[in-house]
Every structure is written in C-alpha cells, then in structure tokens.
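Submitted below is the structure of interest, expressed as structure tokens.
Yeah, one chain of the complex is gone here, protein chain that is, but the others are all in their spots.
For chain A:
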Amino acid sequence: MTVGVTLPPPTPTLRVEDLNVSFRSRAGHVDIVRGVSFDIAKGEVFAIIGESGSGKSTAAQAIMGLLPDHARVSGGLLLGGEDIAHISARARRRLLGQRISFISQDALSALNPCTTVGYQIAEVMMVHRGTPRRQAMERAVELLALTGISAPEERVNHYPHQFSGGMRQRALIAMALALEPELLIADEPTTALDATIKAQILELLSSLRARFGMSVLLITHDMGAVARLADRLLVMYAGKAAEVGQATDVFAAPQHPYTRALLRSMPRLDRPGEALVSIPGSPPVPSNPVAGCAFHPRCEQMGEVCMRIAPEEALLRDGHRVACHFASREPTDA
C-alpha cells in the first residue's frame, strides 16, 4: 500500500496482542496458544488455518472468554479499541451475541434439541434487548428468510432435528446475525457439510458480511474457502503464528516452509487436479514441546539454528509477517 500522507491507522475491529493460553493438566501447564498477535480490520474476513490441534479453536474461545476454568489466558484483546480481556463476566456476557457472534463446526450439536429453532434465535434478542417474545419471533422469521430458508414462518416453529444439515447451519448464521455483531467468529462452519451446501453457505456468509459490514474470523481447513473469502490469513503451527499476511500475498509467495507444505497438502479450487503432497511427520504434542522452531523436525529447509532458537516473527511488507530463520528478508517499508 503506497499512500502519500500517513493517516492514523483506523481502529481494528479486533486486536489480539500476544495471546497465550495454557491448560492445567496433571503434568503441569501445557501451552496451546503461544504468543499470537493479529488485527482484524472492519469488514475484513480474516482466516486462521493450520493442522488439527494447532490451537485454532482454543484461540477463538479465548477471544470469547469461553475457555474452562482450568485454562490460563494472558494477552491483550481489544474490540473496537475497548479492552475485553479484563472485563467482568457480566460485561462479557453482554458482548457475546451482541457484538461478537459465534458459529461452530457442528451445526446439529450447536442447537439445543429441546427448543424450537425460532425460539433459539428469538432468545438472543429477548435476553440482550428485552424484545418481547412475539416481536422477537417475527424477527426470527425474517432472519431465517434472510439466510435462505424457505417457508420460514413454518420453519421457525420446528425443532433442530427437523432441519437438514445445511438448514441448521443457516439457522446458526441467522442466530449469529440477530443483533448485527461487529465480529463473527466462524469455527469451521462448513466442515460437516457436503460440497454443494458448503459452497452455498460460504456464498451466504460472504454476501451477509458485505450487507452487515461485519468482520469475520474464519477458522478452517478448507483452502477453497480461504481463497474465496479471506482478505488476510494467519497460518498457525503448534500454537504460534507461522505466517500472517494478505491472502493473495501468502498464496502467491508463501514465505514459511510450513505454509508451502500446507498449501501443497490441501486441495484448492483454483488449481484442481494438482497432486496433493501430505506433510511428512506429525505436529508436536503440546505436552512435549519441541526445542527451537517447533516445525524443524518436519522442515525441508531446516538448519542448525532452527534446533536451538525459536524464530521471531519478522515483518516483510504490507503486514506480511513470517516466523522463520530462512525467510527472505527484504527491507520492510512499514
């Protein structure tokens, strides 16, 4: 980005500063998220990708303050510039559902089987805004219609088990949008769906994001989804950010060996038919951390320094950051 005059950067919707999460276990504390920092700008789709167990969901839950009591969380969290890391449980509750919404991977188990879908949507408005039930249910019908559910007047009184998988995910999205949040956290929103439905849901998310002008934190394994939706992305490995940058930059010129391996290992919609290469070895077990760079045992570029020293994140350009001793160090213009 080349700008003539230096403007003060706009306040990001979410700023995460040096987020650390560890879980207490019998063998002491296990570090799951280790010093992750990123900003999500207003209206931006920010993706986090990484292998299973890298700490993506844990980071999302830490942002929402929903981790269990045996988790220890540190770091800064700013929502629209306000500190949300050090607030009361009551203040956090008012935030969730209103300013931050969450949709989870498994839409069936994310809906209460004993209550109608409509009531679960209406409940958000009833509890947070004191909307009368009748009005809230009417709004739920509108929201269901907005997310593309046909016959919403009827559907609103149905129970989750009467919905198909795709419809449940739409209902969850409707619920998340009820109070027009600034930030939508979507943890693998399409994993449980088949390809056609997956595409529809991504399309829906993308159009609704534009319509409501909200920011989206998208956690996914799906490179197709990242390529289609994400403005920026963070590649997570063993609880750390391996690489952060504009999605187009990272796709075009991945700097971290892990990112390159990951891109080769994941199917991409824009390059169908390309042979997939799985990453040899397996990620470290959190209870038994690797010395030096966590990726070095699996790295094709590994040097002697990697076994001793964990690389710092280095800024390349345009907010493109990489944590690798061997990343091409070009002078930064930031």
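Observations, loosely collected:
Just so it is clear, a contact is a pair of C-beta atoms (placed from the backbone, for glycine too) under 8 Å apart; a residue touches a chain by one contact, two chains touch by 3 or more; residues count from 1.
Convention: contacts and distances are computed from a predicted model.
The chain that is not shown carries the UniProt protein name "Dipeptide/oligopeptide/nickel ABC transporter permease", picked from "Carbon-monoxide dehydrogenase small subunit", "Aspartate carbamoyltransferase", "Dipeptide/oligopeptide/nickel ABC transporter permease" or "4-hydroxybenzoyl-CoA reductase subunit beta".
Looking at A:12, A:35, A:55 or A:97, the residue that reaches the missing chain in the full complex is A:97.
Within the set A:16, A:141, A:175 or A:316, the residue that contacts the chain not displayed is A:175. Among A:162, A:207, A:265 or A:282, only A:162 touches the chain that is left out of the view. Although one chain is not drawn, its touching partners on chain A can still be listed: residues 64, 66, 93-98, 101-102, 104, 106, 109-116, 123-124, 127-128, 159, 161-162, 172, 175.
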